[in-house]
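Left out: one protein chain. Kept in place: all the others.
Note that the chains take the letters A and B in the order they are written out, and that residue 1 is the start of every chain.
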């Protein structure tokens, strides 16, 4: 826990390490967000691949640095591939990140998310509603789903989910949080336009997987939140007319992200150490 | 029929109602257009979800306000999901909108479109060729497919299709039309660049489903055509170099759409009452 990034300098160093190693990130993700996830990964300095066939996911994670699994448009054959890839990633000691999109919306979706959460993800990234639902479904307690819940309201669920699964849990909202069940890190950044452009949360999950290739889970989650939050705020400042150009501006901002952007648009603080 | 919007003020009021209620719109749509459909829905003020697994579509329409089904990249398992979701929507009294993409191009596609058209969609939205083909396939007559047909040429087919299916039929082109088989409403708007950016028609169908959550079918179709047509024209005016930035500009225009934009870039008239 003492290795966690506690300031912007650590996020900057993680970004430099990411760009230097250009990790190959294996994604099994939803149809809606594939393009922006790939473009965000390229812009931040990683190498993306979207590969989902059960015939090849185990071979592909073997040549990759990390894995992102996102259940946004799940179906049974894709879930088969997710399980195979996650198991192989764990067997090979490669970190994988889970995005439980829409957990709580249907029994099928909640069940799949809970099963995957038990498969040793390094990091779980979701919004408040998804994390609260997943904490409940994973038997970690939780207070039920409120789709309008703020990230602050999900902090206890995030901690419980982290303890139950062994994963670092990142919950995003106006303030973002990352916790390993002990340390709680708060990250400020982002912009209110971001939820009005589809799949930017999914692309953050992919970006988190890229950082997980170069940093331990809690440090990776915090760095990803800071870099992405700073880039999102910088991008939104260039979108005076609405969210239409936000994905393109976000990629430009990720591509150009540096210490000045981080200092101006993001803040990291250790909110609590258990 | 007298509830149909017959002027821009009704479209403006429908847009305000949409934004106030922020309907959750369930989409089962094609891979090409998922991202722009989701972004258009977010920009206009709705909440999009793309959910297609047969294991969860019935549960998902149950928590949604309306449903859009688009057969652009259909395959048998997806068609199974479309049927389940449409039947459940009708059972629950929730409106659903059909986009018969490419109807007439292959027997498989035409057959699926005709079967879905019999499942009580509230609105069917297509181009002239698709509507003429579907009218024929649905046993409503029709004069065969002409992929270069104008929307004017499809008005009779649209009326026949509306009568045969009970749906409001919207046919888009240089002039857009919406009819319940009796009243015929013409909507002016849009821009010649729009067909040069992929899936903007699909995103209009999704937008129509959002309006169907807050207005009866004919009023919803007319409001969607007016809002989308105005936004498209306003967006194209900001694209002097070609269609590349049109999706982004369209989202900005949907996000900013107001009475001034509607007055400047769209017109609604009742063309005929049977």
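Just so it is clear, a contact is a pair of C-beta atoms (placed from the backbone, for glycine too) under 8 Å apart; a residue touches a chain by one contact, two chains touch by 3 or more.
Bear in mind that the values here come from a model prediction, so they are computed numbers and not experimental data.
Check A:13, A:53, A:87 or A:270 against the missing chain and you find that the one touching it is A:53.
Interface with the hidden chain, as seen from chain A, comprises residues 31, 34-35, 38-39, 42-43, 48-53, 55-56, 59-60, 63, 77, 245, 247-256. One chain of the complex is left out; on chain B, the residues touching it are 30-33, 35-36, 72-76, 102, 105-109, 195-199, 241-245, 248.
Simple rule for what comes next: only the chains that are shown with their structure count from here on.
Taking each chain's centre as the average of its CA atoms, chain A and chain B sit 34 Å apart.
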